[in-house]
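Below: one structure, written as C-alpha cells.
Removed: one protein chain of the complex. Kept in place: all other protein chains.
Every chain is named by a letter (A and B) in the order it is written, and numbering of its residues begins at 1.
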Amino acid sequence: MKLKLVLITFISAAVFLFALFIGPEPMSPFNMSGIEKEIIFSIRLPRVLVSLFMGMALGASGAVLQGILRNPLADPYILGISSGAALTAAFGIITGLSLFGIFTVPLLAFIGAVIAGIFVGAMGWKRGGFWPERLLLAGVGLGFLFSSLLMLILSISSDAKLKRAALWMFGDLSLADWSIIPFGFIFIAAGIAVSLSKAKALNALMLGDDLAHSLGFSPKRERFILFISVGLMTAASVSLGGMVGFIGLLIPHTGRFIAGSDSRALIPVSALGGGMLLCIADLIGKSVLSPVELPAGIITAVLGAPYFLYLLRRRDVLGA
Amino acid sequence: MNYRANVIGFRVHGIKQNRARLLFFMLSLLTLNFSFLTAVGAEAPKRIISLSPSTTEILFAAGLGDNIAGVTTFCDYPEEAKLKDKIGGMSNPSLEAVVSLKPDIVIVTTDGNPEEFERRLRSIGIKTYIFRARTIPELAGGIRDMGEALDEKERFDALAAEIEAGIDKIKSERKTRKEKVLFIIWPEPLVVAGPRTEIDDAINMLGAQNIAGTAVTEYPKYSLEEIIRQSPDIIFIGAGKGMDSVSGGLLNRLSNLKAVKEKKVFFVSDHLYRLGPRVIKGLEELEMHLNK
Partner (left out) sequence: MSSAPEVHMLDFNDAAFSYDKHMPFIRGVSFSVDNGEFIGLLGANGSGKSTILKLAGGILKASAGEVKLWGKPIASYGNRDRAKLLSYLPQMLDTGIPFTVRELASMGLYPYDIMPGISVEDALEAAGLKEKSGAHISSLSGGEKRRAYIAMTLLQGAGLLLLDEPLANLDIKYQIELIKLLKNLREKRGISLIMALHDINTAMQFDRLIVIKEGRLLGSGRPESVLTKELLKEAFDVEVEIKREDSGGVYIKY
C-alpha cells in the first residue's frame, strides 16, 4: 500500500509538470525565453496549482462523503453546497458587483457555499447529531431550490454575463491567479489533514453507528467533524474555480479500484487522483480547440462518465 | 454571422449587447465634432490584440489591419481578420495566447469581455484599452477615443467623421413613420432583437418602433402570441446561411399576420449585429426596406 501511494504521488508530480510545460504550447523547462518564463510563472503555474488543489479537495471530499453518508452516489455537490456557491457567484457576476475586486466572485461563492452548508447541516440535524439520510435529502432539496433561484437570475440577465456565469458554473480556471491560491490552499490542506486524521473513524462509521461506537468512536462527533471539513474543502474548491463535476463521484470509486476501501489509503489516493484528473482535464480543455478554452468541468464529465460506466461494467465498483 | 450556441443552450455569443442611452444619443448629435487635429506623440502601438469582432472591424476600417496581432475566433470580418492569430472567444479568451503574442496593447470591450480578464492583463503588466461605446450614437465618440489611445488620431477621426456623416444623412432623410418593426435573430427558438441593441438603435433612429423594444433582455426569447397581438407592419430576419428555409415554419405559423400577407418580410444582412463601421450600411438597408 505504501508503495502504491509513493507511486501515485510520483505520477501526480509528473502529471503536474506535464500540465505545466506541455500545453497548449510545449515549452522546455531548461531553455525558456523571457516571455515563456512569464507565461509559466504568472499564468500556467497558478492555473495548474488551482486545478491541483481543487481536484484534491473534490476527490478527498467525495471519498469522505460517500463514507459518512453511506451512499456510493454521494459527491461533494450533492449536499447543495455547490448550488449555494453557484447562486451567490452568479449573482455577483450578473450584477457586476466588485466590492472586493478580484476576490469578489470567489468570496461570494465561498459565502454561498458556507451558508448552504449550514442550511443543509441544520436540516440534517436531529437529536444531537447528523443523520445521513436527512443530510442527503436536505442537500438534494436545497440544491433544487438554489438551482431554480439561479435559473431565475440567469433568465433575466444580459447575454454576456449569462455566458460568463455559465462558464463559471462549468469550472472555468482561465483566470486563476496567485492572489487567491494561499486562501484556497489553507482550507483544502486543513480539510485533507482533518479527513486523514479521522480516516479510521470514517471506516468505522461506514459499518453503522452502533459498530462505530463499539469500536471506540463517537459517531455523532466524528460525523460532525468530517462534515465540517468536507464542507469547507468543497466551499474552498468551488470558490477557486467554480463547479467541476464528476471528480467527487468518480475518483473515489476509481480509487477504491486501485487502493481498496480503507479510507486511510482511499483519501490520499482520491485527493491525488482528483488533482491529477483536473490538471489533465484543464490541459485538454485549453489545448483541443486552442486558443478557445473549454471549461475543465466539461472535460471531466466527457472523460469521466464513460470511464465510470466502463468500471461499472468491468467490476462492480460498489463492491457487490 | 457569428451567432453560436453557447454551452447551456442559449444562443448568445458574438452579438453586441448595449445599455440604452437615449440621452446620450441626443447629446452626441449636439456635439458633432469635425476637428482634424493631428497628434504627434509616442510611437503608435505596433502589436494590437482585439478582443471583440466590433473592435476588430473598427481597427481594419481605420487602416490598422497590419498592426493587429491577434483577434477572437468570432472575428470574421473583414476576410483578412480570419487570417489573424486567434486568442480564444470573447467571454473566455485565453490569457496564455494573449501573452504569447506579446501585444503592445489589448483592446477590451465593456460588452462581452469579462472585467476580470482585463484586470488580470494589467496585473501581469500588459497595457489595455477599454472600448466603452455601446450604442450607435456612442460609436463615433468611442472611435475617436480609441484613436487617441492608440496614437492614431488622424485615421480614427476620419473614420468617426465618416460614420457621423452617414448618421447625419439618415437623420436628415428621417420621416415620421408609424411602422411597428420586429427583427428576428433566430426563428427556432424565436429570438428577437430587444432593447439596448444596435438593431433597436437603428429602428429608433429611422423613426420606426421596435415591438420587442420593451423586453427585459437584449435578445429575448419572444412569444409568438405577443407577435400576433402586436402585429408588426414589417418583419426583418437577420442574416445567416439558409435563414429562409429555417424560417419557413415560423412564417407558416404567422401566415395570418398582416406583414406576412403583405409580403413585408425581408431577409437582411448582419451589418447591424456589431457596433462597427458597417452599422451605417445596416441602417441604409433597413431604411431602404422601410421606404418601400
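As a convention for this text, contacts are C-beta pairs under 8 Å (C-beta built on N, C-alpha and C of every residue); 3 or more make two chains touch, one makes a residue touch a chain.
Every value quoted in this text rests on a predicted model; they were computed, and no experiment measured them.
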## Note on the structure
The omitted chain touches A
### Query
In the complete assembly, which of A:P29, A:G96, A:G208 or A:P306 touches the absent chain?
A:G208
### Query
What residue numbers in chain A mark contact with the hidden partner chain?
70, 72, 200, 203-204, 206-208, 210-211, 213-218, 256, 260-262, 318-320
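We take it that only the chains that are shown with their structure count from here on.
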### Message
Centroid of chain A to centroid of chain B, CA atoms only: how many Å?
### Response
39
### Summary
Given the complex, residues on chain A that touch chain B span 24-25, 35, 38-39, 42-44, 96, 98, 101-102, 105, 156-160, 162-164, 166-167, 170, 172, 174-175, 177, 286, 290-293, 295, 298
#### Entry: Complex interface listing, chain B residues touching chain A
6-8, 10, 12-13, 15, 17, 73, 86-97, 99-100, 102, 111-112, 114-117, 119-120, 123-124, 216-219
